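The complex appears here minus one protein chain, its other protein chains still in place.
Now for chain A:
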Amino acid sequence: MIVCVAVIGQQNNPLFLQSFTQEDDDLKLHHIVHCSLDVIDERVNNPKRSGIAVNEAFLGLLYPTESYKVYGYLTNTKVKFILITADPEVRDADARNFFRKFHVAYVDAVSNPFHVPGKKITSTSFSRKLRSIVDNLGSITTV
């Protein structure tokens, strides 16, 4: 089950954060997303050591926490997508697939002429789209 997705801007500023749980754990999720930036920062700064291919945007598992796993995705413009999932085992292909859709949705959202780059994304259609992507993935993984 996907718990939360987030978009983090170039300057590590949060652009979007949506949680898919009923619980009131926003703060916790914020913390998890914030902490995940450490790992992303490191991978961004030392791409060689972490051994990811140059063109690979998917960063894989960033780190596991007590109950969640955090996956990351880095676009060419250094916008980060972060996925927090409660599933103990997520196939990389699924995560990659999810991020790709996520990326498309993001591109659609920021292509809105009324969107100011660097500002938080407030578009409700982006949020709706994300929810549908999340639901899709959820159905795949549970099936």
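The rule we apply is simple: a contact is a pair of C-beta atoms (placed from the backbone, for glycine too) under 8 Å apart; a residue touches a chain by one contact, two chains touch by 3 or more; residues count from 1.
In the analysis below, contacts and distances are computed from a predicted model.
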| item | value |
| --- | --- |
| The complex's invisible chain, by UniProt name, from "DNA topoisomerase 6 subunit A", "BHLH domain-containing protein", "Trafficking protein particle complex subunit 9" or "Proteasome subunit alpha type" | "Trafficking protein particle complex subunit 9" |
| Interface with the unshown chain - residue positions in chain A | 9, 11-14, 26-27, 30-31, 34-35, 37-39, 42, 46, 49-50, 63-66, 116, 118-120 |
